[in-house]
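One structure is given below, encoded as structure tokens.
Every protein chain except one is present and positioned as in the full complex.
Entry: subunit A
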Amino acid sequence: MSNCYVDPKYLSVPYQLLSMNIRAMEVTQVLLNAQSIDGAVRKNAEESLKQFQEQNLPAFLLSLSGELANEEKPVETRKLAGLILKNALDAKEQHRKYELVQRWLSLDANAKSQIKACVLKTLSSAVADARSTASQVIAKVAGIELPQKQWPELIGSLLSNIHQLRAHAKQATLETLGYLCEEVSPDIIDQDQVNKILTAVVQGMSASEGNTDVRLAATRALYNALGFAQANFSNDMERDYIMRVVCEATLSPEVRIRQAAFECLVSISSTYYEKLAPYIQDIFSITAKAVREDEEPVSLQAIEFWSSICDEEIDILEDYGGEFTGDSDIPCFYFIKQALPALVPMLLETLLKQEEDQDQDEGAWNIAMAGGTCLGLVARTVGDDIVPLVVPFIEENITKPDWRQREAATYAFGSILEGPSPEKLIPLVNVALNFMLSALTKDPNSHVKDTTAWTVGRIFEFLHGSAVDSPIITQANCQQIVTVLLQSMKDTPNVAEKACGALYFLAQGYEDVGPSSPLTPFFQEIVQSLLTVTHREDAGESRLRTAAYETLNEVVRCSTDETAPLVLQLVPVIMMELHNTLEGQKLSSDEREKQSELQGLLCGCLQVIIQKLGSSEPTKYVFMQYADQIMGLFLRVFACRSSTVHEEAMLAIGALAYATGPDFAKYMPDFYRYLEMGLQNFEEYQVCAVTVGVVGDISRALEEKIVPYCDGIMTQLLKNLSSNQLHRSVKPPIFSCFGDIALAVGEYFEKYLMWAMSALQRAAELSTHTAGDDELTEYTNSLRNGILEAYSGIFQGFKNSPKTQLLIPYAPHILQFLDGIYMEKDMDDVVMKTAIGVLGDLADTLGSHAGSLIQQSRSSKDFLNECLSSEDHMIKESAEWAKLAISRAISV
């Protein structure tokens, strides 16, 4: 029936290739084979498809689109054909995506229009899966072509479909519009078309639409189209209309429509917060009804609406800076504060709807969890006002025989601990803490104990520490607290994990307690108990082992000199644990994964210990006796090649290099290859980023002793910079690393100067202007900072060297760069400080050679003056340095 056929001219190439098994009529068979349960058949089919694609892409894509459009073909092959087509247009990795886009754009125009005709045609198919797949393919093509001003007729032809009488075509078209809005950015589509799309979508979701599928597709499409509706939300009449239709949809008899409509409300709450005032009363009634009466997927969305409003108001109030004089683009409407008397009771009700064993189920998410989370956000939004509304609930339920009531009361208490003032909370905590400690040991219900341990942790997190005036932990109860928590660490894994968390915050509160910590008497016992937890058979559940090591880390980080000998004793213990993981018995892949998780934790722990002991001379001295052995272990860990472990071990080595200083040179011959491997790890870019940081550590530690390794390192770093496969966040640190190396090796850097400078210059040109969103501005600033740190290091490295004159040719460009970013007026404080420092370094190193250039630059006047009068101490300091260096450069 389809008039969508494949033009034979595109098939001429594969026809001629004997090795190619696919002909037009055979595509169906190959696609079926590709879904065969027989692995060999499947593999063969996949191979054929791959060959076809490589040999003749237009013919390949055409035959797929033909298959998708052909109503006589089986649904499975149509679906798969569509999926392969879709995957030929988009990929997750940025560089791959870019390649695919370029490939599509360069495809023969005739072939493309045939393919597009086929998929558009498929929207009218009787087969739902074919329609849905076609929707996605159309959106992907639109995502590529519309920004290029191609396929201008697409939206018009989709909208004309809407007026078709056949419901299934209408549904598919709305779905397509939804996907399209997801793929394309709002500024690509002109307002006239936006208006038409929104009109079609909102009409499709109105109560007058008789077909449920159409209404659902329209509601889901609106979710994606909301981002396009800025102008329409500014128009009172249009906004009223959209809001009315959305609210009506929340009352639809179809649960999926109600859910989708609430999703729209959630999205509106963040995108159009400032437009909500006229509707908030009605929305409260709708959500309250849904929370109390509707099915869970719907009531979860209804709670999410209020959580999302909290998110908005917390952000706005943060911008206000606590005082109501600050500036935020959007004013706070205090919706939460106004809704408080009704909202809090509604949320408290949800807390009683717990599921049994939800604490053992990692993936659980239910109304009680959502309600408690929302309650916590409300507390953060309104502060003290929530306390009197929740306290009666706690008092009434906390001693009830039904565990649900005790748990709900405890959860309510734990939820409101962040937000209200310590003055308001501490009297409550002083009464409750003892009760909690006793519940932790005596309550028969594990769920109650889990929540109690979590609440105790929250108490310590927010109300314990040097910032709190009246301490809740005193000499009188400290011993009891530690005893109870250590006891709870023997409880079920989920309770023990929360007890570890509480201990974490207990230790953290004593972070800057001074020379003597109240935890000192218990230090050994705490460490011993934590190590015992890590050895529990069930430590793999509820991330208990991880929590125990993390707590151990914090206990070490917050320890004082008094317990330094005990921390030192911990070194061989953790080393032994790590050693044990390396003893090579044959492991299944599952066991190996657990093994590397453990290695990661142990390397993390060693890293914390090294950093702690390395920060003071006497402990560093004693610690260094273990350095050789630790390094040996890390090298063996690297040999296991797991990325997380690699990252943790790398961080630990950075700390070790810092502690070891120039002597680190002796480890370099063995370590170097892993360093290089880390730098080459583009896939797990965190590993790469961490390794780049460690190159900096090693440069500072080794100074000129790093020279023998510089060729390799610099080559790899330059390669990384020019790769578009490497995550962009790694590039700024690479530039900073150039500076570290240059400062370490001085004039020896000459060898790399030309390459480094040209990479820097290219990046500098790109990063002068930021035009873009906040995220891009932030990235640009981090890139600028990296570039500037590189310049600083290079100038300081070449100072007092006879080769200083090599830098002179670069000075004009660098000054231009400084002037450029100054004039853009969007640099952050860090960049400002680094930039003005570079001006000083340039003047300092080049002296009179750059005197007149400097005098001509704006940076040396307006920018410098601005920095000199900065309130930021570091900016001012750098500026004074620059002033001194410049005055000398221009006076000679």
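Assume a residue touches a chain if its C-beta (ideal position, glycine included) is under 8 Å from a C-beta of that chain, and two chains touch if they have at least 3 such contacts; residues count from 1.
Note that in this section contacts and distances are computed from a predicted model.
Student: Could you check which of "Mitochondrial inner membrane protease ATP23", "Trafficking protein particle complex subunit", "Snurportin-1" or "Aldehyde dehydrogenase" matches the UniProt name for the chain that's left out?
Tutor: Its record in UniProt gives the absent chain the protein name "Snurportin-1".
Student: Where the complex has a chain not shown, which of A:I197, A:C688 or A:A701 is the residue touching it?
Tutor: Answer from the full complex: A:A701 touches the omitted chain.
Student: For a quick check of understanding: of A:V214, A:A229 or A:M369, which residue touches the chain that isn't displayed?
Tutor: Residue touching the chain left out of view: A:M369.
Student: Out of A:F52, A:W454, A:F523 or A:Y626, which is the one that touches the chain we can't see?
Tutor: Considering the complete complex, A:W454 is the one touching the chain left out.
Student: Among A:L743, A:I787, A:L864 or A:A879, single out the residue that touches the unshown chain.
Tutor: Here the residue in touch with the unshown chain is A:L743.
Student: Can you work out which residue in A:N800, A:S852 or A:N865 touches the chain that's missing from view?
Tutor: Once the missing chain is taken into account, the touching residue is A:N800.
Student: Applying the definition given at the start, please give the residues of subunit A touching the unseen chain.
Tutor: Per the touch rule, subunit A residues meeting the hidden chain are 175, 178-179, 182, 220-221, 223-224, 259-260, 263, 266, 297, 300-301, 304, 307, 365, 369-370, 373, 450-451, 454, 461, 498, 501, 504, 549-550, 553-554, 604, 607-608, 611, 617, 620-621, 624, 648, 651, 654-655, 658-663, 686, 690, 693, 696-697, 700-701, 703, 736, 739-740, 743, 789, 792-793, 796, 799-800, 837, 840-841, 844, 881, 884-885, 887-888, 891.
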